[in-house]
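Got a structure for you, questions after.
So, subunit A:
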Amino acid sequence: MARIEIDESRCKGCGLCTLACSRKLIVMGSTINRQGYVSALMTSREQCTGCALCAEMCPDVAIAVYK
Partner candidate 1 sequence: MKQVFQKPVSLKDVQTHFCPGCHHGTYHRLVAEAMDEFGVQGRTIGVASVGCSVFLYSYFDIDVVEAPHGRAPAVATGVKRARPDAFVFTYQGDGDLAAIGTAEIIHAANRGEDITVIFVNNTTYGMTGGQMAPTTLVGQRTSTSPFGRNAAKDGSPIRMAELLSQLEGVAFSARVAVNNPRNLMDAKKQIRKAFRYQAEGKGFSFIEALSSCPTNWGMDPLAANARVGTEMCGYFPLGVFKDTANFHAG
Partner candidate 2 sequence: MTKRLFMKGNEALAMAAIEAGCRYYFGYPITPQSDIPEYMARELPRLGGEFVQAESEVASINMLLGASATGARAMTSSSSPGISLKQEGISYMAGAELPGVIVNICRSGPGLGGIDASQADYFQAVKGGGHGGYHIIVLAPSSVQEMYDLTMLAFDLSDLYRIPAMILGDSVVGQMKESFVPHPRPLRDLPPKEWVVRGREKGEQRVVKSLYLGDGELEAHNWKLHARYAELKEKEVRREEFMLDDAELIVTAFGSAARIARSAVMAARDKGLKVGLLRPITLFPFPEKAFRAATQRCRKVLAIELNAGQMVEDVRLSVARDAEVFFYGRPPGAGSLPTPEELLVQIEKYC
């Protein structure tokens, strides 16, 4: 049981987290945040293993990981 929280307001939409997820659970969303970026979205909470590689790759420390 694991989950991630993407701080939507902190996300700059670079997409590096999408590269990191081996299960491809993170995709770019369609809403624009207050900074003007399209932020990343977690699609399937159930399959997250909490490996934290998405958070590691994020240049903006916008992802918190719980396990």
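Per the selection procedure, all candidates are chains of the complex that A comes from, given by their letters.
Annotations for the structure displayed:
Just so we're on the same page, a residue touches a chain if its C-beta (ideal position, glycine included) is under 8 Å from a C-beta of that chain, and two chains touch if they have at least 3 such contacts; residues count from 1.
Since we're looking at a predicted model, the values are computed, not measured.
Candidate 1 is the partner touching subunit A in this complex, chosen from 1 or 2.
Against candidate 1, the residues of subunit A that register as touching in their complex are 1-3, 10, 12-16, 19-20, 35, 37, 50, 52-53, 55-61, 63-67.
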